[in-house]
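What you see is the complex with one protein chain gone and the rest in place.
Chain naming follows the written order as A and B, and within any one chain the residues start at number 1.
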Amino acid sequence: MRQRPMTTSLRFLAALLLTALFLFPIYWLFAISFKTPEEIFSSPPTWYPAQIQFDNFFVLFKDGDAVTVGNSLFVATVSTLLAMFFGTICAYSLARFKTGGSNLAVWIISQRMIPPIAIVFPLFLLYVFLGWVDTYHGLILLYTAFNLPYVIWMMRGYIEDVPVELEESALIDGCSRWQVLIKVVFPMVRNGLFATAVFTFVFAWNDFIFALVMTRTDVTTYPVQVTHYFGAQSNFWAKIAAMSVLGTVPIFIAVAFLQRYLVRGISLGAVKG
Amino acid sequence: MRLVEANTVLRGLCAGLVLTALGTVSLPAFAESGAQRAVEAAKQYAGEEITIVWEAGLQSLDPLNYSGPKWEELTGVKVKVIEVPTAEMFTKILQEHRAGTGAYDALNVVPTWMPDLVRAGALEPLDAYVDKYGYREELQSIAPTYRDNQMTVDGKIYGFPDDGDLFILYYRKDLFEDPENQKEFKAKFGYDLAPPSTWEQYAEIGDFITSKYAPKVYGAGQFRQPAYGQLLFQERFRVEGGKFFDPATMKATINNEIGVKVFDGMRADNAFMPPGVETWGFVEALSSFLAGEIAMTISWPPFGRWAAGYGVEEEALSWVPKSTIADKVGYALPPGGTPQLALGFSLGVASNSKNKEAAYLFIQWLNSEETSLARVQLPYALRDPFREAHFTDAEYLSRWPDAKDYLATLRAGADSGLLDLSLLQTDKYEEVLRQATTRLWAGEDSQTILNDAAAQWDALTDRIGVDKQRQAYEDWASKPNAYPK
Partner (left out) sequence: MSAQARGGVGVGIAGDREFKYLIIAPAVFILLFIGLFPLIYSLVVSFQNINMLEEDTSFSGFIHYAALFRDTRLWESLLHTVIIFAIALPLELILGLMMAYLFLETLPGRPIFIALLVLPTMIAPVVAGATWRLLFDNRYGPINQALGWIAGEPMTILWVIRPEWVYPAIFIAEIWQWTPFMFLILLAGLSNVDKSQLEAAELDGASFWRSFRLIVLPAIWPVMAIALLIRGLDLFRIFDVVWALTKGGPGTMTETISIYTYIQGFRQFETSYTAAIAFLVIVLLSVVVIVALKRMEPGR
């Protein structure tokens, strides 16, 4: 595996091309969001906006559609906090006390693998019965539950990586179990907590099917709103693009902070990266 | 405008007097018209918010930009517009009814859904409100086709017809009247070049223009997306003499030779339309026509207004490409002369709304003679004339040079037009046709597609109950506008 300068520059070129190819759709989405309607509906299409203008975004704010991004933010944030707390303490029990053995752990992660559509249908009927359709708490509970397996699974791995001696000495020093958890364990795994939380947030943020079924008006999240612009009299490209951009930028910011944890996060902890 | 207002005032006064005299209702003093009565009564709900379901996109510009803000200004009641794509509206409304959150107050419903929504209990009967707020009289001035077919279910009022939808043929007068074209066409086909009265003529004219002008101008272009495709099929199938069912057995007969001919014809027509027409929706067809790329198109009434350049300087219409053919647009009924009264909208109230009274008052105001006259003339309106007065309004007639031809064509179509098929669970039957349309553009064999579609219709009929469905079908088929006379 010697380094050959020639191949490095060729590889660099290939990497450049490949990256351009993968980024082009995202570029196109952003480009459309800045185009005027005339320009969007020009054929052949223009490859970059003639001028940057923000009208497509203003319309979303003016008509109140942008509220759906706020809904996404609220629902994703609260459900992330809940899932992180309940999930981490549960993971602690699984990691340190082997509660339920491996069966319980496997059952928990398996809950994440079931197709949402199969769960969401009976849950919809339940939510109708409870009057929880189109409510914040209904959707938050759903996302919390949906994310718990992930949090538990990930945090179990992070906790197992922490040497147990610190906790032992804290216990000997007279700390209660809760104090150990909060004062010793949480700080030790704070990187893991942070990384897991961001992924949890992204899952809730990007979800479509739960929100499609469980929301109507008040709680509509941004991915559902994007699909509202399809196929009425036409596809409202400007709105589709602008709304998608609004919903995508926060994710990109999250990714920028996440670099170090990406691999472990998306591989369900299988790769410690 | 002024003329009509005076008229309305008089009529409102009369109605008010009569009702007061009868002592059935006590009306607020000096509230003369349906619109004003609604405004007066709604002031008690100032500060509250009502939610109305509207078709996503262009349709929603009316409540978002005009009627919503205006209602708030007049009464203090806020209007929140929920935009839902047409193909999802029925499902969403019924889902919402099932979910029972009371999230929707007022509803835009396609009239063919009303029987199903009423049976499911999703729509509030409006008779009591109509009497309470003295609106019966104004309902009578809605054009008969819409009034008689799009307002009631089993004799009770569930929706106010609010949109005179139908398909109109728009054509390029300059190309049709060009002497050279006329001569060549006559020589080739033996009849005068004029708006087609049969689908065969439509194809011949389309072909003629395409072979002469393409790729600069194509003979025709139409929206082809499944939601529209199924409506186009319904119209053309009946124009060619097709019946949807055998009334004796209730077996679907859409797969007979007429159905196959229509499907084959629809696909063959694509050959003289611009490449890729299969993907077209409303806006694609519109922009192509306005850009002068197609000589004929069939669509809803707004095409005619925008093609004539009416109102397109509005900011809300900035997305509409500038019309290059403003003074060259001719209007005619589509081949057969019996246009599909495609979709249309009626305004209703959701039965589980938490604020039915306020929702009702809003729709009465929207639908009233005064407000509707303004709404159908909004430059960006997708609401089309549906009251007698709309077709004859002096101001409307003077909106652009050919507006009188336009309104006359609409008026004629409103009389001869064909109702959308309405049965029990209509949406499921339509869904079958929508899927069939996608398969048609995918290139499958027409007979195979229609056999499958007919089998699916039969399966639906069996599940719903043959006798129950026959009853519903016979009710529908007995209406004068179900099949061409």
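Keep this in mind: a residue touches a chain if its C-beta (ideal position, glycine included) is under 8 Å from a C-beta of that chain, and two chains touch if they have at least 3 such contacts.
In this text, all values refer to a predicted model and were calculated from it rather than measured experimentally.
Peer 1: For the chain left out of this view, which of B:66, B:189 or B:441 touches it?
Peer 2: B:441
Peer 1: List the chain B residues touching the unshown chain?
Peer 2: 91, 94-95, 98, 116, 119-120, 226, 275-276, 278-279, 284, 424-425, 428, 431, 435-436, 438-439, 441-444, 449, 464
Peer 1: Spell out, residue by residue, where the missing chain touches chain A.
Peer 2: Against the left-out chain, chain A lists 1, 3, 8, 11-12, 14-15, 18-19, 22-23, 25-26, 28-29, 32, 40-45, 47, 86-87, 89-90, 92-94, 96-100, 102, 104-111, 113-119, 121-126, 141-142, 144-146, 148-149, 152, 157, 164, 167-168, 171-172, 177, 181, 202, 205-209, 213, 223, 226-227, 230, 235, 237, 240-241, 244, 247-248, 251-252, 254-256, 259, 262-263, 266-271, 273.
Basically, only the chains that are shown with their structure count from here on.
Peer 1: Taking the mean of the CA coordinates per chain, how far is chain A from chain B in Å?
Peer 2: Spacing between the chain centres: roughly 41 Å.
Peer 1: In the complex formed with chain B, which residues of chain A make contact?
Peer 2: 36-38, 41, 63-64, 124, 127-128, 131, 133-135, 216-218, 228-236, 238
Peer 1: Would you tell me which residues of chain B are touching chain A in their complex?
Peer 2: Touching chain A from chain B are residues 51, 55-59, 64, 80-87, 92, 96, 98-101, 103-104, 225, 227, 281-284, 287, 318-319, 321, 382.
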